[in-house]
Structures are given as C-alpha cells and as structure tokens.
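Shown here: the complex without one of its protein chains, the others still in place.
On to chain A.
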Amino acid sequence: MEPALVRSMRLPGRVESVDAVAAELVAVWQAAPDVSARDRLRVETALVEVVGNVVEHALVGAPDADLEVRVSVEAAAVVVDVTDPGAPLEVDLAGAVMPPADAVGGRGLALVLAVVDEAVYRRDGAVNHWTLRCERSEP
C-alpha cells in the first residue's frame, strides 16, 4: 500500500484564512492528482466551514493565535485534522440539522456532516481538535 501524502499548514486565526486554506488545498491536489473532483469539493467545503468556525468562535479575541491544518491523502480516504489553541467550543455535531430554507444562519455544521463520512470535535487538553474523514470515490 502506498504511504499517505501528508501536508501540514499553519494559518493565522483570522477570517482571511477561510479563503487562504482553500488556496493551500490547491497545492495538495496538485500533489495528489488522483483525488476525484467530487472528493476535492467535499473536503474543501467541510474544511472551509471548520476553519470559519474556528476563526469566528474559538480564536475570536486571540488575534495572534494560529490554527493548524493537516491533510492526509490515504488510499481509501482523505483525512483532515484542524487544531487550534483557542477557547473550548460547545459543538453538538450529533444535533446539527439543516435549518429551514429561510434561515440566514446555522448551516455550517450541518453542511460539514452532509459532505463528510465522519466528523469529530474533541478538546485535547488546551487544544480544539477537529477530524474530518471523506471516504474516496472513484476518480
């Protein structure tokens, strides 16, 4: 079995990182060209939501803190870990449901769950740790 391709990136805890992380992903896909367009879309959609959640909630009031993103392209799945040293979050992934169509907010976590096969949030000591897993489809 081929070893996983692993890329790590560190981003400032600012809203601009929501777009910057997508630019970083472009480099990952260049190194892993066999990941299908559909899977790229799923990973980017979920990762952007999580980074948005981190900068908007965990790292608000911590302008000097960074978040770290680790993308691992394995044979069967793309696994993304996002960690930050910010405030602990009350995340209810199990209870995240898509809000009514006329709602302005509240779609982020439901959208994550809609595109990934597994999403986990946990507090590791003083660190928030998200893990997203997308099983790979055929290229």
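Everything below uses one rule, namely that contacts are C-beta pairs under 8 Å (C-beta built on N, C-alpha and C of every residue); 3 or more make two chains touch, one makes a residue touch a chain; residues count from 1.
By definition in this document, contacts and distances are computed from a predicted model.
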Hey, which one's the missing chain according to UniProt: "DHHW protein", "Anti-sigma factor antagonist", "Ascorbate-specific PTS system EIIC component" or "MBOAT family protein"? "Anti-sigma factor antagonist"
Tell me which of A:16, A:34, A:118 or A:135 is the one touching the absent chain. A:16
Which is it among A:48, A:67 or A:134 that touches the chain not included here? A:48
List the chain A residues touching the unshown chain? 15-16, 18-19, 22, 37, 41, 44-45, 48-49, 52, 55-56, 98, 101-105, 107-108, 110-111, 114-115
